[in-house]
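Of the protein chains in this complex, one is absent; all others appear in place.
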Amino acid sequence: MSLPERQTDIGPPHYEKFLPPIVKKNYGKWAYHEVLTPGTMVHVAEGGDKLYTVRVGSPRILSTDTIREICDLAEKYCDGYLRFTTRNNVEFLLSDQKKVDPLLAELKAKKYSVGGIGPRISNIVHTQGWVHCHSACTDASGLVKAIMDELHDYFTTKALPNKVRLAVACCVNMCGAVHCSDIAVVAIHRKVPVIDDVNVGKMCEIPTTVASCPTSAIRPNPKTKSITINEEKCMYCGNCFTVCPPIEIHNPEQDGVAIVVGGKVGSLRTNPKFSKLAIPYIPNEPPRWPSTVAAIKNILDVYAANAKKHERVGEWIERVGWEDFFKLTGIPFTFQHIDDFTFMRDTMRNSAAFKY
Amino acid sequence: MSLPERQTDIGPPHYEKFLPPIVKKNYGKWAYHEVLTPGTMVHVAEGGDKLYTVRVGSPRILSTDTIREICDLAEKYCDGYLRFTTRNNVEFLLSDQKKVDPLLAELKAKKYSVGGIGPRISNIVHTQGWVHCHSACTDASGLVKAIMDELHDYFTTKALPNKVRLAVACCVNMCGAVHCSDIAVVAIHRKVPVIDDVNVGKMCEIPTTVASCPTSAIRPNPKTKSITINEEKCMYCGNCFTVCPPIEIHNPEQDGVAIVVGGKVGSLRTNPKFSKLAIPYIPNEPPRWPSTVAAIKNILDVYAANAKKHERVGEWIERVGWEDFFKLTGIPFTFQHIDDFTFMRDTMRNSAAFKY
Amino acid sequence: MGGKYKTPMLDELEKGPWPSFVTEIKKAAKRTQMADDELGQVEKSYVTKRGYWKHGGIVGVLGYGGGVIGRYSSLPDEFPGIAHFHTVRLNQPSGFFYTAEALRMIMDIWDKYGSGLTNMHGSTGDLVLLGTTTENLEPLFAEYSSRGWDLGGSGSAMRTPSCCVGQARCEWACIDTMNICNEVTQYYQDQLHRPSFPYKFKIKVAGCACDCVAAIARADLSIIGTWKDNIRIDQAEVKKYADAGMNIQAEIIDMCPTDCMSYDGKTMKINDVQCNRCMHCIAKMTKALKQGKVKGATLLVGSKAPIVVGSLLSWVVVPFIELKAPFDNLKDLADKMIEWWDDNAKPRERIGELIEVKGMRPFLEAIEMPPVPQQVREPRKDPFFFWSESDFN
Partner (left out) sequence: MGGKYKTPMLDELEKGPWPSFVTEIKKAAKRTQMADDELGQVEKSYVTKRGYWKHGGIVGVLGYGGGVIGRYSSLPDEFPGIAHFHTVRLNQPSGFFYTAEALRMIMDIWDKYGSGLTNMHGSTGDLVLLGTTTENLEPLFAEYSSRGWDLGGSGSAMRTPSCCVGQARCEWACIDTMNICNEVTQYYQDQLHRPSFPYKFKIKVAGCACDCVAAIARADLSIIGTWKDNIRIDQAEVKKYADAGMNIQAEIIDMCPTDCMSYDGKTMKINDVQCNRCMHCIAKMTKALKQGKVKGATLLVGSKAPIVVGSLLSWVVVPFIELKAPFDNLKDLADKMIEWWDDNAKPRERIGELIEVKGMRPFLEAIEMPPVPQQVREPRKDPFFFWSESDFN
């Protein structure tokens, strides 16, 4: 079978091809929207046209089978139009209100999770994990599944003070948006890498390897034609492993996850914020990471009980102070919480005023 | 004439020797105070005793003659008791209310400046300048005199939204508290030091000199047995000059002062704050530094007109934003204002919300 | 096919209400050996708590330097189906809009060449096809490209730009995010497919300060819509919110960061000179408050993940720029940024890191932007600053 003629540098197809007629007509002319239920909303155009959106949760790893099923639904209810969100949910776009309820009924029958709109949690931005990445020190998809099962009501029904953005990254490269999320999980190492001198000598450029270390912990070792790591200085970032695979950083019994909180990206009310360390370490507990799930649930519950309406997690914490965050959540404060890296100066308390 | 027998390691005399009886009696038992006038206040003890304080401005450089005059006054009105404040003012401590007015009258007759208590300016914390320090790139005492003359009413009478702490440092060593003052002057260099190779070779330890540079601009120069400075990297801190005098950094026509604003040390309401750069450079204009004086007056006036009651300069600026500070004061914003040193990360704006 | 492995650990993850990725893998595993071996290897990872992937090798399609992430199992004998298990990044259409027809076509071809598994979508925005072999890459690419689909970015290159839904379905989009995204993607095709930069360069476009694509946190160039003139207030609609029970004082007035709003129970007022256009009031009262009419974007630069000296959020460099198709002014600025970065960066140094090393001044001079207070949250603290010869004139 001969292949069709390949083309290059054509870029993606133009989005206009995929826009529902109602969107084309009202492009740039939307007047307002209303959230109807946790999984449906309507956008009303200046001229009065109404576009209904039904949002469905997705595990992000989708088989072609499931995608075909979603296509069937789109054809049945939305003239074949659909989109995905920036958080990997599926959105059905309906111009006919009458089809909304039947779609919802069929989604329910097929056990789809409908929700994620408004002040609640949405899908968890996450990464490859053991499914595909050599760098992973946890599995992302499994963690996400376990967390979303536990917090499911906050996706489909329950409201929170504001949106709560969750993320999971399977290593400190943080391919998810963990560094600016309300509550996020990032997998970490805790032990100095083990060096396979023979292969380092064979496979790695020593100067590049030395330069890869942010804390200058690596020195060339001319004797072994390999390198040595100063244990005092290594903080297990794994950057040396990335540039030189025979520097093995994975340690199944000691690897695990940290939980960070209080980040956001929007500029509403307060500036975008980085997430900060809440829990420095929880061991990997596949298949369902019960300690991690419980820890996140706890933080979310304390937030829900204490924040004002519209306050994001980080805004609530900044209002009451981190002293209160640790007190209210019962999370122990450790040496790891104290910054000794880039931002130390700005994170130490230089004020005589604080809470007990 | 034989000398009295010297003693060592005795430390300062015990303060109790110098406490007025009313202070000894009520030590730790003060109930409250009232500011009576900009230069007088009364402290009332739990038992009802009243201690009157009269505060007098001082140029800090005092001749023995003037100190003797002050001692005379203290004896006449305060049984010989007096103290100095942490901002170098003189305080007369009176237990007899009847003596307050006569003291004030005599002070007025002798042209002392009485004031500095309450929400106004007080004495300017400052340093040695050309009077005594080899490192000075401006004169501190002259600047202070010129500024205090201009702002005199804010010491003796006029009220401000809150205390405004002024400081002057004659070089970036900042022996004053410039780095945390409401409005302050710090003298700066703007040109790369000129190296006297012969004397550097003779007088300086090259490794120490190289190490002294915070930006690693200095390299040893084996040819000249001296050093070379990378002009691109030097930001004129003068640290090399401190450790190696033949590296001449003074440049009378290019040296001058910068004005910084918005610092504070107390923890009331908001955290202590560093001062931030308002004006990167004003030339030295002895004897009365008119441009510097006018610039400070302008900032003070804009603050007085715009801040809420009890807001310090930095608190006002943080409420309205630095965009507004530059707009309201008319001070041009330059490349120098943008941090490219230690705190860059925390001072760049990483938010989509700001004012025009 | 399928069912080669017992997966008691993964089976646990088929329980519970959230859709299960395990179920998805199992579906594909019914049809492809790849997916079945993937299932087996992941199960093993769940038991031993470690991954079994080797570092990626360089694989790809002819004439391209990116778009494919090479991936090999470290246990090829145990799991031969995933001895090769490369991912292919298909460049998504702006805003992630699809028709069922287009998606079915993509799936059909993927079933022909790959594992039957996808990521809809990757974190950068690509439609990620999860797992194929080296020899399948060329035919697969021919099939897709002949049908109008191209690869996305990887490596030290322009990365697949991405955007929020914008004017297609949002009343707050101050700029045409989808068009901008599409235009820059097309403009940088060469740089996207042939890695020649010091490191990755990402562009993300959000229509307003809500930043629904997290542009400010994960794009080297973050483009965020905004406006310049006054917020438009519909007092009748304000009243409706109040009547419907909104506590306007607590929820809106007290939460306005610049304290520039007031509401006396009847009339809402905004002192627009003080407003910093944070979007809070508008977002929470969308029927009553509308942005001004002079619209454009703020350009911010530099955000990235924490490796190696801590995360960066993007910094404001151009406070306001009008953006009208074909966005030549934007392309020109982006070119200048990239050129300066390319000229000055070490390998694996992102543009934000380079600015941190060199300072803002050379960067702003390179893109011909003057210094303005909007670029900083606050001015510098220390008294150490550079002077250029040009400052002395």
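Structure notes:
Lettered A, B and C in written order, each chain numbered from 1.
The rule is simple: a residue touches a chain if its C-beta (ideal position, glycine included) is under 8 Å from a C-beta of that chain, and two chains touch if they have at least 3 such contacts.
Just so you know, these numbers come straight off a predicted model, no measurement behind them.
With respect to the full assembly, the chain omitted from this view is in touch with A, B, C. When the missing chain is restored to the complex, the residue among B:T40, B:N239 or B:T292 that touches it is B:N239. Across C:P306, C:P319, C:G352 or C:P379, the residue that sits in touch with the chain not pictured is C:P306. For subunit C, the residues in touch with the chain missing from this view are 306, 310-311, 381-384.
Mapped onto subunit A, the interface with the missing chain covers residues 172, 174, 179, 186, 188, 190-191, 214, 235-237, 254, 258, 260, 262, 274-278, 280, 319-327, 333-356.
Residues of subunit B in touch with the missing chain: 3-15, 17-19, 23, 27-28, 30-33, 43, 51, 53, 57-68, 70-72, 74-75, 80-86, 88, 90, 93, 111-113, 125, 127, 129-137, 139, 141-142, 144-146, 148-149, 152, 155, 172-177, 179-180, 212, 214, 237, 239, 245, 250, 252-253, 255, 263, 265-272, 274, 284, 286-288, 308-310, 341-343.
Criterion: only the chains that are shown with their structure count from here on.
Between subunit B and subunit C the centroid-to-centroid distance comes to 48 Å (mean Cα coordinates, whole Å). Residue positions 342-343, 345-346, 350-353 of subunit B each touch two or more of the other chains. Shared interface positions of subunit C, defined as residues touching 2 or more other chains, are 209, 211, 216, 257, 278-279, 310, 313, 377.
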